[in-house]
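The other protein chains are all here in position, but one chain of the complex has been omitted.
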Amino acid sequence: MFSNPTRSLLGAGRRLRVPLSARWQSTTPVQPSAPSPSPAQETKTTSPAESVPIPEANAAKSTSERMGALDNNARLPRSVQAVYLRPLRRKAEHGLPVCDLQLRSYSVENVEFFADFAIRAAYYLNLPVSGPVPLPRIVERWTVPRSNFVHKKSQENFERITLRRLIQIKDGNPQSVQAWLAFLRKHAFYGVGMKANVWEHESLDVGKAMDQSATEIQKTLEPHLAQFGQREDNSAGNNMFDVLDSDRFAERKSARA
Amino acid sequence: MSKMASMFRPKKLDLSGFVNTRLIRDHNKRNAVEQTEPERQALRYLIRNTSLPQRVRAQAQLQLSQMHAYTRPTQIKNRCVASGTARAVFRDFRINRFQFRMQALAGELPGVKKASW
C-alpha cells in the first residue's frame, strides 16, 4: 500500500493529476491492468473502451470520462499537490541545533520514505529542518561454517547493513519539537527505528530558577529518600559484625534455607 | 545452610520456546545471580575496602565463599535460545551458529542477508 506513493515521491515526478486518475481507473473492473501511473498508458487504456460497444465497457467509459472531466476542471488541494513535489522547508533564523533525530533501517525505501515524511511533518509544525544526512552505513558480517567442524573449509557469509539518516531540527520551539517527535512515534513506520537527542536551552539565570525549584523537589523526594544513605549518628558503621551477622543478610539466608 | 540447587528452581517453569534441562539450570542460575547481586556486591565491597578492620574483611570473605555456587555470575553460560547449545552462540541474536544459518536463510532475522564482496 505504501510502496506506490514512495516510488512516486522518490521519482519526484511533476505530474500532478495523472497518477490519481490512473489509480481510480485501476479500481474499475474492466481494466485490471493499469499498474504504473504513466500518462501514455492512460490514453492507451481509455481508447479501446470508447470503441467497444459492450454495456459494461460503456459504464466504464462514462466513469472514466467523468473522472477525466473532474481531472481537468478541479484541482487537488495544495497540500496533496505538495506530496508530489520536493518537501517544503522553513528557514532557520539562528541555526541553533535543538534536536537530532536518527532513523535506522535495513531497507533504503523505508528509511527514505520516513525521512521524507518527517521533514514534511516538521514543515507543518513550523520547524526548520536540515537533512536528511546519510550517515555511514553500519555493516555487520558473520561467517558461519556450513556444517560440522570437519567441513570448516566450506563456510558461508552473512551480513546486515544498517542504513542511517540524520534529521536535525534547528532553533525550534521545544514544545513543537516534542509534538513532532510524538507525531513521528504515533505514525512510526515498519522497519524504521528512531533515536532522538533533544537539547534544551535555558536563559543565563538558570541557577536562580533551579534554586527556587529545589525546595519543591526536595519536598516531593523526601518520602523516597527517607530510607536512603547513612544514619546521622553513624551507628551502623562502627559495628560491621552486626551487619554481617544479624542484619538482612542472615534474614535472607534463613528465608532461603 | 543447605546447599540445594533446588531452592533456586521456580515452582512453575517460567520459560517459553525451546526448553532443555541444561537451559533451565542456566536460567535458574541467572535468577539466583539477579536476586543475590546486591548482597554479593556489598560483601565484595567490604573485602576490598582496606580501611576496614581485618577481621571484618575476613568474615565477609568467608560469607562470600559460603554462598551458593548458583549465585556466582561466572557460572552463567550463554546458551542458544532456539536449541540450548552452549557453543558458538552469537550474542546479537542469542542463537547458535547453526540456528543462525538456518534462520538467516529462511529470512527470519531482519536485515540479515547472504553476503558476497
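A and B label the chains in the order they appear, each numbered from 1.
FYI, contacts are C-beta pairs under 8 Å (C-beta built on N, C-alpha and C of every residue); 3 or more make two chains touch, one makes a residue touch a chain.
FYI, contacts and distances are computed from a predicted model.
This figure omits one chain of the complex; the name its UniProt record holds, of "Small ribosomal subunit protein mS33", "E2 ubiquitin-conjugating enzyme", "CDK-activating kinase assembly factor MAT1" or "Symplekin/Pta1 N-terminal domain-containing protein", is "Small ribosomal subunit protein mS33". Note that the absent chain touches B when the full complex is taken as a whole.
Listed here are the subunit B residues that touch the chain not shown: 13-17, 23, 26-27, 30-31, 33-35, 37-38, 41, 44-51, 73, 76, 78-79, 81, 94.
In this text, only the chains that are shown with their structure count from here on.
Separating the centre of subunit A from that of subunit B, both taken as means of CA atoms, is a distance of 35 Å. Subunit A meets subunit B in the complex at residues 106-107, 140-142, 144-146, 156-162, 191, 240-241, 244, 249, 252-253, 256-257. Subunit B meets subunit A in the complex at residues 1-2, 7, 39, 46, 52-53, 55-56, 59-60, 63, 90, 92, 97-98, 100-101, 104, 109-116.
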